[in-house]
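First up is the structure itself, then whatever we jot down about it.
Take a look at chain A:
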Amino acid sequence: MLIKRPPSYHKLFFFRGMLLGMTVTLKHFILNLLRIRKIPTIQYPEKKRERSARFKGKHILTKKLDGSIRCTSCLLCQTACPARCIKITPSEHPDPKVEKFPISFQIDLLRCVMCGYCEEACPVDAIRMGQEYEWADYSESSFIMDKEYLSNRPALQGGVISKVNS
Partner candidate 1 sequence: MTSHSEPKAKNPMVKITADGKVIEAPKGGNLLKALLDNGVSVPHYCYHPGLSVAGCCRMCFVEVEGQPRPLISCNATVTENMVVKTQTETVKNIQKWNLAFHLINHPLDCPICDQAGECGLQNYYMQFGKYESRMEEEKVKKRKVIPIGDHVMLDTERCILCSRCVRFFDEVPKTSEMAIFNRGDRSEIGTYEDKALNNNYTLNSVDICPVGALTSRDFRFKRRVWFLKDIPSICPGCSTGCNVTISQDPIEKRTYRMRPRFNEEVNGYWMCDYGRMRYKHTHRESRISTPLIKKAATLIPTEWDETKHELFTIFKTPASQISVLITPQYTSEDITHIYDFFTKTIGTQNIFHCADSHLASDSTVTDELLFRRDKNPNSQGLLKISAHYKLQEQNLSLFQQKLKSDPWTILFIFGPHDLEAYPEFLSWFKENNSLKTKIYIGTQVKHQIPLFDLLLPTLTFIETEGTFVNFKGLSQKLSRGVKLIPEAKPICEILC
Partner candidate 2 sequence: MNIQFSPNALKEFKSFDTLYDNPKSKLLPTLHLAQKEFGYLSPEVIEYVATLTELSPAKVKEVASFYTMLHKKPVGKYHIQICTNISCTMMKSRELFSHLKKKLKIEAGETTQDKKFTLSTAECLGGCDKAPTLRINDTYYYQVTPEKMEQLLKELP
Partner candidate 3 sequence: MTPTPKIVFQNLHIPNIKKLAVYREHGGYTAAQKVLKETKPEDIITLVKNSGLRGRGGAGFGTGMKWSFVPKDAPLKYLLCNADEGEPGTFKDRILMEQIPHSTLEGMIIACYAIQCPRAYIYVRGEYTESIEALEAAIQECTKNNFLGKNIFGTPFSLDIHVFKGAGAYICGEETGLVTSMEGAKGQPKVKPPFPAISGFNKKPTVINNVETLAVLPWIILNGADNYKKIGTEKSPGTKLFCLSGPVKNPGTYELPLGFPLKDLIYDIGGGLTGNLKLKAVIPGGLSAPVLTAEETMTMTMDFESLAKVGSMLGSGGVIVIANDQCMVDLLSVITYFYKHESCGQCTPCREGTGWMKKVVDSILHQRGRAEDIPLLQDISTNMMGGRTICALSDAAAMPVKSFVTKFKQEFEYHIKNKRCHL
């Protein structure tokens, strides 16, 4: 049932609303014109935005001092992962001092929800969430990251050494 309202010119043309809105845009427009260099917008992709240390991006498998990866394949990250996107096959390490290491370590980036549970669950700081967030790609299989890629991909420049009680 329709409510009849007396026509009011003031509401018909919204002059007041538009003027208020336009004043804010004009203010920014003039200000930016005056201080071209201090504009807050970042010219992406030429200049990337500064990310915090805690940023949760593409995973990294850290390394021991001697260059081999730190992961002992204890499967805690695989257990903690809510999206079940980590798949590890442990096997016997030739050096009896090390005993156990992952023969294959796969993370399915499409399933990963970037929660960081794996980083928290790892007892030996073997897996970290890195700084990269651009990983668009064409084929689905390139989202399955294997051990080699996770520890020695070009973006890491030789891998990240973790010095936690080593």
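As a working rule, a residue touches a chain if its C-beta (ideal position, glycine included) is under 8 Å from a C-beta of that chain, and two chains touch if they have at least 3 such contacts; residues count from 1.
Picked so that all candidates are chains of the complex that A comes from, given by their letters.
Treat the numbers as computed from the prediction; the structure is a model and nothing was measured.
**Student:** Using the definition of touch given at the top, pick which of 1, 2 or 3 touches chain A in this complex.
**Tutor:** For chain A, the touching partner among the candidates is 1.
**Student:** How about chain A: which of its residues touch candidate 1 in the complex?
**Tutor:** Checking each residue of chain A against candidate 1 gives 72-76, 79, 90-92, 96, 99-100, 123-124.
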